[in-house]
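Missing here: one protein chain of the complex. Every other protein chain is in place.
Letters A and B mark the chains in the order given here, with residues in each chain numbered from 1 onward.
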Amino acid sequence: MAAGIPGSERTRLATAGARAATVDSLKHQPRGDVWKGNVFFAILLFGLTIALVGLAAIIIQAAVKGAPAFGWNLLTNGPSTLNPDEAGFRPALVGTLYLILGVIFLVVPLGIGAALYLEEYADGTRWWNRMIELNVQNLAGVPSIIYGILGLAFIVRGPLDLGFILVAGSLTLALLVLPTVILASREAIRAVPPSIREGSLALGATQWQTIRRQVLPAAIPGVVTGVILAISRAIGETAPLLLVGAATFVTFNPTFIGDNGYSALPVLIFNYAARPQDEFRVLASAGVILMLIVLLTMNSFAVWLRNRYEQQW
Amino acid sequence: MFRSKPKFLATLALTGVMALGIAACGGDDSSSDGSSSGGESFSGNIRIDGSSTVAPLTEAIAEGFQAENPDVKVTVGTSGTGGGFEKFCVGETDANDASDAIDEEQTAMCKENGVEWEEIQVANDALSVVVNPENPVQCVTTEQLSSIWETGSKISNWDQIKGLDPAFESELTLFGPGTDSGTFSYFTEAVNGEEGNQRTDYNNAGEDDNQTVTGVTGAPGGMGYFGFSFLQENEGKIKGLEIDNGDGCVAPSVETVQDGTYVPLARALFIYPSADALARPEFDAFMEYYLANVNDVAEQVGFIGLTDKQLTDNDAKLKKLISEAGN
Partner (left out) sequence: MIGAFGQRGPARPVPSLEAPSPRYGEKLIRAILAMCALLSVVTTTAIVVSLLIPTIEFFGKVGIGDFLFGTNWAPTFQPAAFGVLPIVVGTFSTALWGMLFAVPIGLASAIWLSEYASPRQRKVIKPVLEVLAGIPTVAIGIFGLVFLSPMIEDVLPFMVNVPPFSAGVAGLAIGLMIVPIIASISDDSMRAVPAGLREAAYGLGATRMKVATRVVFPAAISGIVASLVLAGSRAVGETMVVLLVAGASPNLTFDPGSSVLTMTAFIGQTATGDISTGSITYDTIFAVGTLLFVITLILNMFAIRMVRKYREVYE
C-alpha cells in the first residue's frame, strides 16, 4: 500500500500519526491514575475540612454557651460573685491590656536589638554567637509553665523580689515571647537584600547609620507582624500567670505600676469554668468569645500588615 | 512616604490602645448592692489570699464592701490555705482565707515574724459524699467510708462493702478532688484519720469539682465527695448520702451542720486577720462588715451560715485582737 503513496504524503501521514499518538497519550491518563488522583484530592479536602470544622466548632460552641451573658455588662462591669448575671470582665480586660503593653515595651527593643546583633554584627563562626543563636531557638520551644516557674523564682521572689504585681507578670510574659520575636525579626532583617546595605556602606554610611536608615525601616513590617503574633500568644497564656499570681478576684481596675493585685482574662475564664454555679460557666464561655474577638482583630491587623507592606525586592 | 507610614500606624495603634484604656477606666461602676452603713468612706488596699474554697465568700463580701467604699481596693487570691499562710505569716497579706485551721509550723512562722492573728470562723460547710441517683444506698457509716477510701483499700465493687443496706452490686468508681486541695486534706483526716491517707486509684477531678459531678452522674456505681455548694447546685444529678458516725444517719443540710449533728464531715471555714492590718481603719471596717453580712451572703455562695453562738464568739475574738493591736 505504502508504495502507492508519494514520499511527501508518506511523511505527512507519519508525522500526523505520531503527533496524534503523542497527543493521545498525553491527553488520556491511564484510568488508574485519574481515579487515584481524585481520591487523593478528596482525602486532602477531607483533612482540611476537619481542621476547619474543628475551628468552627470551637467558636460556635463558645458563642452558643456564652450567649446569655453577652451585653455591654461584659465590658463595663467587674466580676461579681453575688450577681453572676451582671458580671463582666472589665478588670481582667484592663489587666490583660496593661500586661500586654508592658510586654510590648520590653519585647520590641530587646527583640529587635538581639535580632540586629545576630544578623548584622555577630560573626556566625564564633562559638559564643552560635551559642546565643542556639539558646534563642531552644527558648522558643520551652513550655510556658517553665517560664511561670522562672517568674516565680526570680521575678516575684528571688533577686528581683517584685512581689505578685502586674509588672512581674509582664516581665514573665515578655521572657516567654521574646524568642519568638527575635526569630521573626531575624527573618525580616534577613529578607532585606544585601545590596541595600552594601550601597549604603559604599556611600560612606556607618554600620549603625545603614541599619537605622535603610535596614530597619525596610524590616519593620515583618518585625511588627512577628510582634503581633507573639502578643497573640501572650494574651492567651494562662499557665505562667497562674504561678506568678494573677489574682482572680479584682473588682477595681489594676494600675500599671502599683502594688495592688491584678487579674488577667484567661485566668479569670479558667477560674469561672471551675465553679459550681452554671452562670459562671456561661460567663467563662462569654469570656472566651471576648478573647477570640480581641485575637481575631490583632491577627487580621497582622495579616493586613503583611499583605500591605510585603516588599518584592 | 514609606518611612512615615509605619510611624503613622504605630501612632494610630497607640491612640487606639489609650482610648480603650480610658474607656475602661471610665466605666468604673461596679453594681451597687448590700446595705448602706452610714457616711464614712474609707480608702486603701486590702490583700487577702488563701483557700480557694473560702475565696468565693470573701469575694462576695469584698464586692459588697467595695460598693460602699469605692476607694478601697480589695484583692482576693487563691494560693490555697497553705500557700496563703506562707504569705500571711511574713506580712505580705492582711488576712488569710483558710479551709483548715492553722497548723503548728505556720503558727511558729507567724510568731517568728511577729504576725499576730486571730482565728475567725466565717462559715460552715458540709463535705458531702455523693453517689449516682440510681444507687439505692441511703446511708453509710464512717467505718464503711474509711474501708472504701483508705490507703491500700482493695474494694472494687459495692457488694464488697460490709453491712451495706440495702445490698447493692455495681462496680465501684471513685471520684475526688485534687490532692492539693483543702477538701482532700479535710476528708482524709476526718474519715481515715490522717491527712493524705487515701487510696491512690481514684479518679482525680483536678482543679474542677464539677468533674466529680459529671463522673458520678455517668457511672452507676460512682461515688465522690466535695463541698456543700456542689451538692446544692446539682440536685437531681447526684444523690447525697447520709453519714452515720455512731449516732444514726444524718444528711448534710444547713440544720444538721449548725446543730452539730453532721459529723465528722462538717467543717468550719475561717479567715485569719492580722493585728497589724486591723490597725488600719479600712481593714477594721472591712472585718466588721464581713461579720455583719456574712450570714446573708453565705447561703448565696453555697455555704452554711454561722449560728448565733458562733457569731458572738467571733465578735469577741475580733474585739480582742483589735484591742491587742492597739497596744
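Methods note: contacts are C-beta pairs under 8 Å (C-beta built on N, C-alpha and C of every residue); 3 or more make two chains touch, one makes a residue touch a chain.
Bear in mind the structure is a predicted one, so any value in this text is a computation, not a measurement.
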| item | value |
| --- | --- |
| Chain not shown: contacting residue from A:Val192, A:Leu243 or A:Leu305 | A:Leu243 |
| Absent-chain contact - pick from A:Ala87, A:Ala114, A:Ala184 or A:Leu305 | A:Ala114 |
| Chain not shown: contacting residue from A:Ala62, A:Ala87 or A:Leu305 | A:Ala62 |
| Residues from subunit B at the interface with the omitted partner, ascending | 51, 78-83, 85-86, 105-106, 151, 173, 178-182, 184-185, 194-198, 200-208, 211, 214-215, 218-219 |
| Residues belonging to subunit A that touch the chain removed from view | 26, 29, 33, 36-37, 40-41, 43-48, 50-52, 54-55, 57-58, 61-62, 65, 109-111, 113-114, 116-118, 121-122, 131-132, 134-150, 152-154, 158, 175, 178-179, 182, 206-208, 229, 232-233, 235-239, 242-243, 266, 269-270, 273, 281, 284-285, 288, 291-292, 295-296, 299-300, 303 |
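In the analysis below, only the chains that are shown with their structure count from here on.
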| item | value |
| --- | --- |
| Subunit A and subunit B, separation of their C-alpha mean positions in angstrom | 38 |
| List of subunit A residues in touch with subunit B within their complex | 75-83, 86, 90, 93-94, 97, 101, 163-164, 217, 220-221, 224, 245, 247-253, 259-261, 271, 273-278, 281, 305, 309 |
| Residues of subunit B defined as touching subunit A within the complex | 2-3, 5-6, 9, 17, 20-21, 24-25, 27-31, 33, 45, 47, 49, 55-56, 59-60, 62-64, 66, 73-79, 92, 207-210, 229-230, 232-234, 297, 300-302 |
